[in-house]
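Here is the structure we will look at, set down as C-alpha cells.
Rather than the whole complex, this shows some of its chains in their spots.
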Amino acid sequence: MSSRVGVAIVGASGYAARELFRILLNHPGVAITAATSRQDEAPRVDALHPSLARRIDLVCEPFDADRIAGKADFALLALPHTASMAAVPPLRERGVKVIDLSADYRLADAQVYADWYGHAHTDARGLDEAVYGLPELFRPRIPGASLIANPGCYSSTSILALAPLIAEDLIERSGIIVDAKSGVSGGGRAPKPSFHFPECNENFSAYGVGRHRHTPEIDQVLTAVAGGKGDPVETIFTPHLVPMDRGILATVYAQPKRTAVEHDLIELYRSFYASSPFVRVVSHLPATKDSSFTNFCDITVRVVRGKILVLACLDNLVKGAAGVAVQNLNLMLGHPEETALL
Amino acid sequence: MSSRVGVAIVGASGYAARELFRILLNHPGVAITAATSRQDEAPRVDALHPSLARRIDLVCEPFDADRIAGKADFALLALPHTASMAAVPPLRERGVKVIDLSADYRLADAQVYADWYGHAHTDARGLDEAVYGLPELFRPRIPGASLIANPGCYSSTSILALAPLIAEDLIERSGIIVDAKSGVSGGGRAPKPSFHFPECNENFSAYGVGRHRHTPEIDQVLTAVAGGKGDPVETIFTPHLVPMDRGILATVYAQPKRTAVEHDLIELYRSFYASSPFVRVVSHLPATKDSSFTNFCDITVRVVRGKILVLACLDNLVKGAAGVAVQNLNLMLGHPEETALL
C-alpha cells in the first residue's frame, strides 16, 4: 500500500462518487484516503452506498482543505456546480491536484459560464489553468495538468461523435443536430418530480430543448477541434430522458461539405481513434447496453440521403463521468490509460 | 347533464385522484363539479394531470366545505391520512356523502388507529358510522352508507384472496402468510429517495416488514368475515416493491384445517364470488398486467405439499383505489355496479 497515491473523493454521496469508489477500489496504484460529505453525521461510505459494504472501511468527514491536503495528493470532486469552484482554490493552494467532475471549469469563458449557469465565476485562475479532460482529444495536455475539468456526459458523447468530421473539416459547422437520449442516473441522486419512478417509467420525452448547459461546452470544444479557422461550431442539442438507469446515445445529423461515403467515414473514424483504447468504432448500430458498466464509447457512421449520421453511446456514469476521471488520473500518474478501467 | 349527480374530488393532485377523474369522465350518471387542491395557485386539473387535457375544463379550488356542499352530493376524498378526518365531518354535516380513499376510517377501533398511524382519531362518530367499502364482502351495507372507508390496495388484494377460506373456516387463523408485491405508484406521487427512478428501477426489496399499516386492516376485516367466532385472524404481511408502475400480487400461504383439494377450492372461490362481477377466479397463475387498467381482481388457488396457496392480483390504482371507489359510488347511486368500470 505504501506505493499507492492517496486520493480523496470530495462529495461522496452521489452516483458519480459511487462509481469512483467502485472503480478506484480495484486500482493498484491508488488508495482512497478520504471522503467528504456535507451530511451532518459523518456517515460511513458504505452507509451512503450499501453496495460497497465489505469493500471500504471509511467514514466521511466535512470538507476541510487542510485535512485533505494532509491525506491525499489528488482530489476527485463530485460536487454540484458552484460548490466546486469554492473548493478548488484552497485545495490547489495546498498542492492537491484536482479532477473536477462538475461543470465549473469546463467553459473557458467566464461570461459564457455566467450566461448558462446563472452565477459569476469566482476562480479566474483555475479557469485559466484547467485542462479539459477528454483524453481522446487532449491527451498530451493531461499529464502536466494540475486541474482537470472532467467533461459532461452528453458533451463527451457528442464531441467524440463529431470530432473526426470537424477535425477533417468535412461538415458544415452550423445546423449540426445532436439528438441525445440519456438514462435517468444522469439527473443525479436527489429526488425530483421528473425522476419519480411512476413519472419517468414507461415514459419518454425531451427536456431543456435549446437550453441544455452542455450545448456551449460541446460547441466550445468542437470549435477548438476545428483549429480556430473558420466559423465556430453551432450545434442544436436536444436531450431526452429514457426510462433506464444508465447510458447515453447521441444521434447526430450533419451536412457534409462534399459527397460522403459511408465506408470512407468509418475508416476515418477508425484511424482518428486508433490510439484511443476506449473508443470502439463499430460497424453495427451501437446499443447503450453494450457499453454499460464499461469505459467504452461505441461509435458508428451512416450516410442517409446525403446526410451524415453518427451514432455514439457510452455509460454516462463511467465513460461519461467517473471512468474518464480515472482515465485522466491514470494519465496524470503515468499509469497505463486502461488501469482499473477494464 | 341535468340528471347527473355532482361529485367533488377532494385532493386532486395525486395518482388516485387522476384515476378518479379518468373513470368518472366516462360515467353517464356523474358530473365532476368541483376539485380541490392545497396548491396555492388554483391549478387547472389538466395542469396537474396533462393526460386529461381536452377531457376536463375545471380549476381546483381550496377546500371549503360550504362550497363543495353547494356543488356536489358526493365527495371522493383522495387526501393523506389525518387530512381526511379533518375534512369529513364538515362535509357530512352539510349533507355531503363521502367516499374516503385514505386510511382514516378503515380501522373500527380508534386505539388501533392511534397505535398504527401515530395520531389520535378525531372523528369518533364518523368512525362509528363508516362502512368498509369492499363490495364483494359488504355489498348490502353500502347503498345506505353516508361514509365509505375505501379499502387499502394491499388490503383488498389480501382480503379477497383469503375471504372464502376464512368464511368457510377452512384454514388456521394465525400464521397466515401474505407475501405481497406492489408497483411503485402505490407509494404516491410525492418524490422520495426510495421511489427515485435510479433507486427502484432494476431493484427489488421488501419494506416495512412486520410494520405495514395494512396489516391491522386485513386482520380486522378477515376476523369480521370469520363471523366473530373463534380466534382473531393474524396475518404475517410482507410488502415488496416491484419496479413497475401498477399492480399488486399477493402470494398467500395458509395451513388448511383438513386436507385441501385444489379443484374443490377453485370451485369454492367461483361460488363465493359468483355474484361479484369484478372477481375473476382463473385456473392459470394470474399476472398483474392482465388486470392493469381494469377493475378486476384475478385469483387462483393451488395446493402445494399440503399448504394452500392463493395468488391474487389487481391494479392498485383501480380496483385497489379509484375503481372500487366508483364501484361503491355506483352502489350508493343505484347504478349497475359495473358502470364506467368496464
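Letters A and B mark the chains in the order given here, with residues in each chain numbered from 1 onward.
Going forward, a residue touches a chain if its C-beta (ideal position, glycine included) is under 8 Å from a C-beta of that chain, and two chains touch if they have at least 3 such contacts.
This one's a predicted model, so the numbers in the text were calculated from it and none came from an experiment.
Trainee: Once every copy is counted, not just the 2 shown, what does the total come to?
Mentor: Result for the total copy count in the complex: 4.
The rule is simple: only the chains that are shown with their structure count from here on.
Trainee: Where the CA atoms of chain A average out and where those of chain B average out, how many Å apart are those spots?
Mentor: It comes to 46 Å between the two C-alpha centres.
Trainee: State the interface residues of chain A toward chain B in the complex, per the touch definition above.
Mentor: Going through chain A, the ones touching chain B are 15, 183-185, 189-193, 195-202, 243-245.
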